[in-house]
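The complex appears here without one of its protein chains, the remainder shown in place.
== chain A ==
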Amino acid sequence: MAAYLIRRLGGAALILLGVSLVTFFLLYVLPADPVRQIAGRSATPETVESIRRQLGLDQPFWVQYGRYLWNLLHLDLGRSYLQRSEVSELIWARLPPTLLLMAGAIACELALGLTMGVVAALRRGTAADNGLMIASFVGVSAPQFVVGLLMLYVFAVRLGWFPIGGYGTFAHLVLPSLTLGILGAGWYSRMMRSSMVEVLRQDFVRTARAKGLTRRRVILRHALPNAVLPVIAMIGIDIGIFMGGIVVVESVFGWPGIGQLAWQAIQRVDIPIIMGVTLVSAVAIVLGNLLADLVAPLIDPRIRLR
């Protein structure tokens, strides 16, 4: 187990190095000059060059990247070009809301997706099955921007059940979590349905039924734990998918997470923030995958870590 972990963590470090190199390179070749954003419209060419020198942006790519890596090793993500604040501080302030939103979204997608999938599998071929699968199709296809605004309009403005955007209480969390979770719920319901249909055909389910167990017990104790395995493995991968969604969902709901920070930084070519958010996201995805792999054998003893 320890050897496995060391190997995985070593792999993770390599992945992060690769992510940092690719992102840094893309920002380097981007036809947009961060110095012009800082220097403003009234700056003389001399001022522009002076700022470029101060930020070290006049150096060749490998010098700039090497310096960034060196600072990174000292856990220094640098200072934002435009906000002038420590990037680590900016990210740290925005990480808890994003983690909370992700947790809420995972809860929503599991609750909705698993329920829909199980019900559809048990009612296979009926109108309920078709209806649920159409709903899951809509969930997967609907743009989050539209879903978010629709939710706000219906549940917050018209019905007044939830606050109109913002952050702070449990009520604030519900609509953004649902919006972010609906996509995953769509996938999960489809996966859960096919997995459940598969498991219900298995011998051990038939045996359980033959032993005279109640339908409820057969489904909850025997079929469900087996059917849910592939879905659990997906949660780790979800974190990567969420990273794309939070930019939109956080914008719509005024949720103060790193998605908003990233979006604003991209618009203004604030390279240190873009790098910082990308690396933090990459760490989250790598950890999510690692966690999914570590949890899998605990749920399914047939899986062994090697």
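In this section, contacts are C-beta pairs under 8 Å (C-beta built on N, C-alpha and C of every residue); 3 or more make two chains touch, one makes a residue touch a chain; residues count from 1.
The definition used in the following text is that contacts and distances are computed from a predicted model.
Undergrad: Unshown chain, UniProt name, "ABC transporter substrate-binding protein", "Rod shape-determining protein MreD", "Ion-translocating oxidoreductase complex subunit D" or "Aspartyl/glutamyl-tRNA(Asn/Gln) amidotransferase subunit C"?
TA: Checked against "ABC transporter substrate-binding protein", "Rod shape-determining protein MreD", "Ion-translocating oxidoreductase complex subunit D" or "Aspartyl/glutamyl-tRNA(Asn/Gln) amidotransferase subunit C": the hidden chain maps to "ABC transporter substrate-binding protein".
Undergrad: Among A:Phe24, A:Trp187 or A:Phe253, exactly one should touch the missing chain; which is it?
TA: Answer from the full complex: A:Phe253 touches the omitted chain.
Undergrad: Check the options A:Leu69, A:Val157 or A:Ala171 and report the residue that touches the missing chain.
TA: A:Val157
Undergrad: Among A:Gly40, A:Pro60 or A:Gly125, which residue is in contact with the omitted chain in the full complex?
TA: Within the whole complex, the residue contacting the unshown chain is A:Gly40.
Undergrad: Which of A:Gln54, A:Thr126 or A:Thr207 touches the chain that is not shown?
TA: Counting the whole complex, the residue in contact with the absent chain is A:Gln54.
Undergrad: Just checking the interface: what residues of chain A touch the absent partner chain?
TA: Answer for chain A: residues 30-34, 36-48, 50-51, 54, 79-80, 82-85, 89-90, 93-94, 97, 149, 152-153, 156-157, 164-167, 250-257, 260-261, 264, 266-269 touch the chain left out.
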